[in-house]
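Missing here: one protein chain of the complex. Every other protein chain is in place.
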Amino acid sequence: MMVFFALLHRELRLAGRQKFDVTLPLAVAVLILLLFPLSLGPEPDLLRRLAPAALWIAALLGALLGLDRLFHSDFDDGSLDQLILSGLPLPLLVLGKSLGHWLLTSLPMTAVTLLMGIFLNLPGTAFLPLALAMILGGASLTLLGTTIMALTLGARRGGALTGLLLLPLTLPIAIFGAGTVTAALSDLPTRPPLLVLGGIFLGCLAICPFLAAIALREALD
Amino acid sequence: MTIRFHYFANPTRALRVAKTLLPFSLAAMSVLLGWGLWLALYASPPDYQQGEAVRIMYVHVPAAWMALFVYIIVAAGSVSFLIWRHPLGELIAEAAAPIGACFTALALITGSLWGQPMWGTWWVWDARLTSVLILFFLYLGYMGLRNAFDDPAKGSRAASILAIIGTINLPIIKFSVDWWNTLHQPASVLRLGGPTIHPDMLWPLLIMAVGFKFYFLSVGIIRLRNHVALRRLQALSLLSSDSSSLAAVRLSSVAPFFAMGGYAFYVWPAYGVTFCVLAILFARSAIAMRRNEAAVQRLPSPQSVS
Partner (left out) sequence: MGLNAESLGCRRGNRVLFTELSFSLGAGDLLVLRGTNGSGKTSLLRLLTGLSRPAAGRILWNGITITQDLETYFRQLHYLGHLDGLKSAFTARENLHYSAHLRGTIADASALNHFNVASLENMPIRLLSAGQRRRIALARLLASPAPLWLLDEPSAALDHDGVALLHQTLTDHCRNGGIAVIASHDSIAHPLAKVLEINSLRSAAS
């Protein structure tokens, strides 16, 4: 639909005007990843064993940081009202915002974590499963994050609350995502956890836009 | 003023039923908990493997059952509120959530106290414990979200949505942690409560479980009445909108008159914490309810808010 692409275009152009908002999550993720080898010591085996967890924690935190741009700036200047009043179906609006976030934060985050994987001594075979897991998991994280942001839109102290609400929900993604990399490192099949991640993604895709749409409507009531 | 605001809908019939039910529920609760305690602490035999420490099971397992049971109630209430706009569902969910959070915390604490003498560790990352921990955070998130809004109606709707998200997610979490455990811990010998339960142990367990259910019913009714009274007062702007709060969990001091086969350090705190928390929750709910219902009684003229 033309309107959907207009929305996406708007999101991307806005991000282009506010580049700092977009690069900040990436910078934070990189810094956190750097802290791991610095605090654990450079021993390659240890780094390799901790790499899956470290990469996912960093990606999760980085994605969390990028989420507050999603609705709040539009809410604060009144453009969220205008977006909804343009007659765009709300689930589509949510999907458009999520896709924007995924393209701007999640996808670059995947690229960065792959790069950091090199610094953490991941073997070559682990990179493809890691990339796939990050893409699927990142998309699910984005959808879940969008839903939670919509829920906390009108709340006081929304920021801290978002973390508390989001992190339990992202646990399965972290488990299977890190599990994918661990499986790759131990020469176990990576397809089962990847399939689960795919399933979680499809589930999120089916449910989150509608739940977020309900939450948005409530927030603006 | 004949405004029909669904948010203020007065579930009078349900409240009347609740009021008549309360004394019976309290009586059943007292009898069952009393009997259960006697069986649990005295009359039931010690386990051949675990010794006296098995007595912790009689508070731990029912608490865990209640944690899940109450969450189902919260979720069901939230669903009925969101889909059918049934105000009673929302009130029940709001009243039940803190009770569920307390039971979850108790399950975790008593579990820890049981785990240390049995497994040698205060905590273990198996599927059940991790899911219960996440359940605790879901409860906290639910209560936190509800109270984070200036407009209480918005808070209850947002919290209801969250409850539904949590319901979908809970089995997923259980499954994923299970998977994670099978991947990392192929040989798991940890089982709660033993492979089969002897009837001498089953009875105290069931009685405590039913006793806890009546506790939940009693405190639930008290909190329900409290919340209805609070909403009436809020409707007339007599109170600020911030009402419910978490019951504080405090560890009790131990009065060891029964060594519990060397496990006194674990058994008594488990029971102590359980009954302290439950008693504090009960007392706070009852006091608040008395105060608010009295305030409603003192209102000048009975406006029919229906």
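Here the chain labels run A and B in written order, and each chain numbers its own residues starting at 1.
One rule holds for everything that comes next: contacts are C-beta pairs under 8 Å (C-beta built on N, C-alpha and C of every residue); 3 or more make two chains touch, one makes a residue touch a chain.
Just so it is clear, the model here is predicted, and its values are computed rather than measured.
Within the full complex, the residue among A:Val3, A:Leu167 or A:Leu188 touching the omitted chain is A:Val3. Touch with the chain omitted from the figure is made, among A:Ala51, A:Leu83 or A:Leu99, by A:Leu83.
Summarising the interface, chain A meets the missing chain with residues 2-3, 6-7, 9-10, 13-14, 17-18, 76-79, 81-89, 220-221.
Everything that follows uses one rule, which is that only the chains that are shown with their structure count from here on.
The touching residues of chain A, counted against chain B in their complex, run 147, 151-152, 154-158, 161, 164-165, 167-169, 171-172, 175-176, 179, 182-183, 193, 196, 200, 207, 211, 214-215, 218-219, 221.
By the touch rule above, chain B contacts chain A in their complex via residues 82, 134, 137-138, 140-141, 144-145, 148-151, 154-155, 157-158, 161-162, 164-166, 168-169, 172-173, 175-177, 179-180, 183.
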